[in-house]
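Of the protein chains in this complex, all but one are displayed in their positions.
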Amino acid sequence: MAGVSVVRPASWPLRLAWAAFALYLAYALSHLELTPARFLAGLEFGQKFLAKLFPPDFQRWELLLKGLKESLEMAILASALGVVVSLPVSLLAARNLMPGWVTWPARMLMVVCRSFHPVIVAILFVKAVGFGALAGILALTVASLGFLGKLFAEAIEEISLKQVEAIRSTGAPFMSVITYGVLPQVHARFIGFSSYELDANLRNSTLVGIVGAGGIGGTLFAAFQRFDYDFVCAIILSIIAMIVAGEVLTNAVKRVFRA
Amino acid sequence: MPGAAPQASAVPVSPSGAAALVIRYLCKEYVRGKPILRDINLEIASNGITAIIGPSGTGKSTLIRCINRLVEPTAGAIVFDGHDLTRLPRKELRAVRRLIGMVFQEYNLVERLTVIENVLSGRLGYVTPANAWLRRFPRADVGEAFDLLDTVGLAGFAHQRADALSGGQRQRVGIARALMQRPKLLLADEPTSSLDPKTSVEIMTLMRDLALERGIPAVVNIHNVDLARRFARRVVGLSGGGVVFDGTPDGLTDHHLMQIYGGENWLE
Partner (left out) sequence: MTPATVAGREWRRFTPAERFARFTVYFTIVAAIVLSVRTVEVIPEFIADAPEQIADLFRRMWPPDFAYYPLEIHPALLDSMHIATVGTVLGIAMALPLGFLAARNVTPFAWINWIARLVLIAARSVNTLVFALFFVAVFGPGPLAGTLAIAFHSIGFLGRLFSEALEVSSAGPVEALGAAGAPWPSIVVYGYWPQVAPAFWALALFRWDINVRESIVLGLVGAGGIGMVLDNALNLFQWTRVAMVLVAILAVVVVAEVIVTYIRNRII
């Protein structure tokens, strides 16, 4: 985006909006009891707390690795399942390819999947199918469907239909029209979105364990409850490392496929 | 040369020899009560180029797309290869579409695919979706694709991406793709409108020569009346949703052009 430096003339409606917003902030701050006194007291306690965190304790590294491994597995499987499920749903949701009575339910499904935080979905799955990685995988897949499906559908809606028209005119069957006319146009973006989703799932997989859906989150939560803060610090550092590594890897994959 | 006398009239003159395509009472309205095409009756000869001329927005594109039902006709019949296309269920329609090759104004190539993949897409009606996905086409087809590329003057371009080509080159690929279908009819929707004058002549020459050589009749929408005169064996003038001229290029007088296009000034 080129530098658009438009100096907006301060308009009264905008000023009023800002003033209203500032008032709201003041109200909210007091409503939430965010008093400076409380904040300062907390800061002091926070300092002591930070001291408890360091140095990180890697003694129980086997437990740590087990948790990380499970999170990784959950992220991989949820992403794979998510892609597999999102592809047909996003095709159905594409308004330039499908009639309204097909796109509407598909889009509604994706909206509902997107609206709930993966942790909430995870809780529900835990109640339904029990503790463990299955609940986590299912929860992450639902979240993937919501986000990936939307991104895929938007990409499909931006394609040039002329290319599709030409393939249709050769008498190609429907699936060939999709794979030859639609997919090449969105292929690169799909790969980008899928790697993004793998990254997101990796992050989320570290969370859902907090509610019992498997992965390192459970280990983390347990450590918190035991006040084992050195271990907590070790876990968090490992999570950060895993996520950063995941990012590096997915960037490499993206480059291979764009070539 | 068909034996019909060059009579200019609104009543279609039937050329001798079997018609490749017969259009009867074709109507199309996008908005109810405002038909774009009114009772079009045409018989397309079984060889040579039939040019359709007429002002913009007069339904030339619609007419061409009704022929292979890329646009659904509101009423009428399209008889080709012994079938009325308007009555065919989807599967049979696809089978007949394989026999109709189409060239588009904006080439409509799949930009991100290579030239050879685009040419081979002409055979998509003959391979399973799985093979299409894996790009597994019969060897003979691959060989023919390379030969076609040579014929249209694009030898050596096979592995370039379609969006790396110039307009004229892309249209050649479009023609190769259409011919790859081994069609019994060629449709072209303003194939030269996006090209400069010199390239336009090259493309029209290519189309005419190839169509004649392979005995494929062609229906071509053309913007440019001079090109129509030069390359077509027969000219059909469309105006106000109906056919107002149907005859040979020689019979196309200024009077007729005024009927088709209206107004005098542009003729000067």
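Annotations
For clarity, chains are labelled A and B in written order, and residue numbers in each chain start from 1.
One rule holds in what follows: contacts are C-beta pairs under 8 Å (C-beta built on N, C-alpha and C of every residue); 3 or more make two chains touch, one makes a residue touch a chain.
Being a predicted model, the structure only gives us computed values, none of them experimental.
Judged over the whole assembly, touch between the missing chain and the shown ones holds for A, B.
Looking at A:68, A:123 or A:145, the residue that reaches the missing chain in the full complex is A:123. Although one chain is not drawn, the whole complex shows that of A:20, A:112 or A:175 it is A:112 that touches it.
Residue-level contact of subunit B with the missing chain is found at 114, 116-117, 135, 142-143, 145-146, 158-159.
For subunit A, the residues touching the chain absent from view are 1-7, 24-25, 28-29, 31-34, 38-39, 42, 45-46, 49, 69-70, 72-74, 76-77, 80, 111-112, 115-117, 119-120, 123-125, 127-130, 132-134, 137-138, 203, 206-207, 210-211, 214, 220-221, 224, 236, 239-240, 243-244, 253, 256-257, 259.
Please note the rule applied: only the chains that are shown with their structure count from here on.
Put simply, the C-alpha centre of subunit A and that of subunit B have 49 angstrom between them.
Chain contact summary for the complex, subunit A toward subunit B: residues 160, 162-163, 165-173, 175-177, 179-181, 184-185, 187-188. Across the complex, subunit A is touched by residues 68, 70, 94-102, 104, 106, 108-113, 121-125, 127-129, 132-133, 174, 177, 181 of subunit B.
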